[in-house]
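Right, one structure below, let's go through it.
Apart from one protein chain that is not included, each protein chain of the complex appears where it belongs.
Moving on, here comes chain A:
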């Protein structure tokens, strides 16, 4: 009944374009939102947006006007419209109207077709989304409704794995306490699950009859785009209940692990936070675009100058000659003076000379970029077989910029690393396991590993777990006490959740992959963590189920860098198991284990040298009384009103002392395939790589070493960890001084000046030796302040590698912005997570790693692919080619149009500056769109200077792009000069020949039409030869287009000059018979040949001399390739070399508090299924209350916001 009422409003909205964007109710800006449950009539008063979304711009009726309006907002299009209007004035019109309108219509049509296709897909996706079904409670009955018919105030039911249809207030759910779990990947890209809870009063509204009677009213903030904030109040039964973001389910989330839930629609359709957030991404332009715009402006200036010169010429001519020539050619009635005639001729010349900036330039550029984008999409070598994901150019306008990248900002987790942790080695009671030996007992290298050991004895083993050292399994089977204790610790001391779908099919949901790896290792070696309840942990130890009583979890945090559990085993003994970072834990060991400690330390150093992340394990027996007393103190501490955290920490500290060392684990943070090779190659291509990660310093440095960003050959790695401005400044200064010192000793002889100047910058750029800089998040915050950013930038840019750890998403963007601001360099940001979005959007080019669970980064990116290693191909092959092609294209394009247009200028001096064209008007119309467009497009799309494998072998080939060598103002002037040179010859050679010549039958040769045909033909031939010279890679398509263009030129020429067309339209086709008469003359062909040779030979000579006197690298590469075709490719050896030296211990946890509290509270576990808890939280978010509390705590600390948990 209410649905039809709503329809007109919806359609009214759909009619207006952009209606979805920030549309407010018509009576003004919404100040607060009121929604009453189950009362559509009441809610309709406010005219809230319906849940129908509309991202499309046009419909069938509005397409033409709206699209045309948009297109004419482009300056170029308006300019051509202006020209068109000028041409309609008969006194000015020097060309027929169609010379402009044909290209203009063509350009507009191409753009319109593209827009229409885009919009069609948006319509399709809108329809698909709008027609999704959801269950709405109407008049006490659940009814199936389409999403678009859901409106504010409705109560809807969601089921597991369904998308949330609108922004809902969670009322109740199938889970206890009104809990529900959601995945927010679509919203913010975070793949972990989050918990939402209904407020207690509504959580009891479980069934439909109760819900139908619910008539609470929500008053809340107006729609906004803050994803993590919500404030409102629920008025129900004369009570007020505060609402927060914890009670909200936002559109775009997916319900997980919750059978059903009910929600009250608060914001619908365009008002939802998802839609409010989906603003258009900032339009990025390439540097070539900007250069092109400048050049086009210059050309306009040039055009005006030419117009003025010719107009003055006209005024003088009319004054000197024209007045007297009036016997034969009276002035127009409107023209009363030479001056006015000059004025008119100015506009006439603007019309005929406008082809210096051809309308087809912008379209051609777009076409070429589109072609390059398709090549990226089609590239098989950038297709990830595993994830079935192709590379995708999501933006088609940035391709050539890929060939100019100087700085790469990379995320770590998920980008450089796979975020997969592998249990690799361990040291148990002074003995190291995990090294792989071959038959002779030598350490085996990678790739020659024997078969991994067989875990089939253990039915609960994880099949995917691989381990090669059989001695460890033997030790377990032999019943080695320490080994058992070691794995027992791993199976007990963690916060992993288990899920057993079928008997024996265990799934672990770990908060961090490190933990998962450790627990899985224990599982395979026979210590299977099976299930847990708030008070117990059940472990299958070598086949027997043993249930430990869980007394306490001493959870992880950033300061403690360790976690412990206190358990009571079936025998009743209480034991504390602890694992943590070596630096922390080794201090807390019992002194009796000194010798063991030394061996273990040696092992730790060895592991760290191999780039592994290590953890130290220890245990401690507690006696009953001590524990009782300790537990009491802990309780007291946890109940304390003030400084509870500190007090708890000291209580924990107390019990975690005098522990007995068990051993250490080493986990490999698996790099993505080919990362070190890619980084090495990109470095050779002179691209600087900065890693910006949310991870902590140790992990980041570790990865830096394992992916060869940092090497031991480096002169020094500076680490900046200062907490205050002064410290940071000091550290940066020291780093610079060191670099200066060494370069001074090398012999540069510069005296260092404290003042930051351009000289300093240049000195630092020339620093000898390789340095790296590692900077921490809190130091970075200071370094990015306005007065220090330059200092930081200079220091960082002098280093070969820069690693920023613990950075927030905002800081990532700031760093990119900083480089963008001061270095005139192209930046590229690559990342996979929501935390990279800001940096991806800020950088000139954003690359998203696709195939991951979150797609936020991909959605914000310009290019996406699934492996970091594809970056080398994207930049060195596609980017390089795109840049090369675009530059060649632009050079040629400007050249050909100047050659074409400037002929009119010279002719002006011989035709009384009357704006007479040299060519037939059809030639002018077709020159740019038919005769010369396809060959240059083919070159722009297909050209290659060196084969793709060469650009990988010689990364230096990438440099011209970075230095902007192939198309810059200088190159532009060279092209223009060449064009003008050609135009001079193009006019004056025929002029010289024609002046007094006659045909071979004695009739006049130098008639206007023959002259036009001769000049036009030589022009087409010259520019075709020139494109032939420019084309470095003649595919069949190039041949087809170049020869085809010439053929088409002659075909059209003869057709236009044919009798048939003349008979039909004598006034339009005046050149009848001209082609055959003119082109039959040997003199004409001699002229054409002469013109061609004179135009082309200097170019050939110049190129030949440059090739031999000053060859650039790509010439050399091609040359050597030609000379020695069978030259063996240089293979680069990229062996993993173990690093010895400083130990890099990494505590293998994420930086958030674990699940300890959640587990111990038991709140998340069903009463019915406590024994075998089957829930699947992968979440890292903490329990609601504690989260709230901690938020308020962290808000008070200075960088609390900045240290927000990051994914890496």
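We take it that a contact is a pair of C-beta atoms (placed from the backbone, for glycine too) under 8 Å apart; a residue touches a chain by one contact, two chains touch by 3 or more; residues count from 1.
Here is the rule we go by: contacts and distances are computed from a predicted model.
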Listed names "Response regulatory domain-containing protein", "Cell cycle control protein", "Nicalin" or "Tectonin beta-propeller repeat-containing protein 1", with the criterion being the UniProt name of the chain not displayed: "Cell cycle control protein"
Which one, A:45, A:237, A:324 or A:481, makes contact with the chain that was left out? A:324
Which of these, A:289, A:948 or A:971, touches the one chain of the complex that we don't see? A:948
Identify the residue among A:102, A:116, A:911 or A:1046 that touches the chain left out of the display. A:911
Where chain A meets the left-out chain, the residues are 55, 90, 94, 122, 125-126, 128-129, 163, 186, 252, 274-275, 277-278, 321, 324-325, 327-330, 332-333, 348, 375, 377-381, 383, 385, 387-390, 392, 394, 850-851, 855, 858-859, 864, 881, 910-912, 914-916, 942, 944, 948, 989, 991-1012, 1032-1038, 1059, 1062-1063, 1066-1067, 1070, 1072-1074, 1076-1077, 1081-1083, 1086-1087, 1090, 1093-1094, 1097, 1100-1101, 1103-1105, 1107-1109, 1118-1120, 1122
